[in-house]
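Shown next, in structure tokens, is the structure this report addresses.
Up next, chain A:
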Amino acid sequence: MSGRAEVWLFIAQRASAFVLAPLVIVHLATMIYAIQGGLSAEEILARTQGSGVWGAIYGLFVLAAAIHAPIGVRSIVREMTPWRGRSLDLAAVLFGVLIVVLGVKAVGALV
Partner candidate 1 sequence: MKYAVALRNHPTYWAFVLHRVSGLALAVFVPVHLYTLSLAVEEAARFDAFLEWTEAPAVKIGETLLVVLLAGHMVGGLRLLALEFLEWRDWQKSVVAITLGIALVCGLLFLMNAF
Partner candidate 2 sequence: MTEHSITRHQTDILILGSGGAGLFAALHAHKADPDLDITVAVKGLLGKCGCTRMVQGGYNVAIGTGDSVERHFMDTIEGGKWLNNQDLAWTLINTAIERIHELENELGCFFDRNQDGSIHLKAFAGQTYDRTVHKGDLTGIEIINRLAEQVWARRINRLEEHRAVALVPASDGSRISGVLLIDVRDGSFHFVQAKAVLLAAGGGPTMYRYHTPSGDKTCDGMAMALRAGLTLRDMEMIQFHPTGLIAGRETRITGTIIEEGLRGAGGHLLNGEHERFMEKYDSRGERATRDIVSRAMFEEMRQGRTGPNDGLFITMRHLDHDLVRRQFKGMVERCADCGFDLVDGLVEVVPTAHYIMGGVEYDTSCRTSILGLYAAGEDTGGVHGANRLGGNGVANSTVFGGIAGDAMSPWVNAEGTFAEPDQSVIDATLERTLHPFGKPQGNLLDMRERLEDIMWDDVGIIRDPERLNRARQSLADLEAELNETGVAASDRAFNLTWHDWLNLDSLILVSKSITEAALARENSRGAHYREDFPEEGDLETSYFTTARLSDGKIDVGTSPVEFTRVRPGESLIREESAVA
């Protein structure tokens, strides 16, 4: 992989991390708040359905995670297993796509 591409991956991972940070805080906060006194499907859906804000938040979350996680996993695999090269890069991309697909479905259902 060229030097430039490697730097772009680094930028993408750090930028997505930067985006994820506030989203995770929001997510953690609502989770801690939401489970007070147990929770049901209705309650969750009542909060999220029809809300553009929640849709945007979780949409962005999924997107950022889909960029962030595969890059991280790729470097873990490269360092800790003998797997490297094109096939690994492709697998990482597929992993990202998987997150997007699952994420879009989940967010779609919630909103």
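Throughout what follows, contacts are C-beta pairs under 8 Å (C-beta built on N, C-alpha and C of every residue); 3 or more make two chains touch, one makes a residue touch a chain; residues count from 1.
Regarding selection, all candidates are chains of the complex that A comes from, given by their letters.
Because the structure is predicted, anything quoted here is derived from the model rather than measured.
Set chain A beside the options 1 or 2, and in this complex the one it touches turns out to be 1. Residues of chain A that touch candidate 1 in their complex: 14, 17-18, 20-21, 24-25, 27-28, 31-33, 35-36, 38-42, 44-45, 62, 65, 69, 72-73, 76, 95, 98-99, 102-103, 105-106, 108-110.
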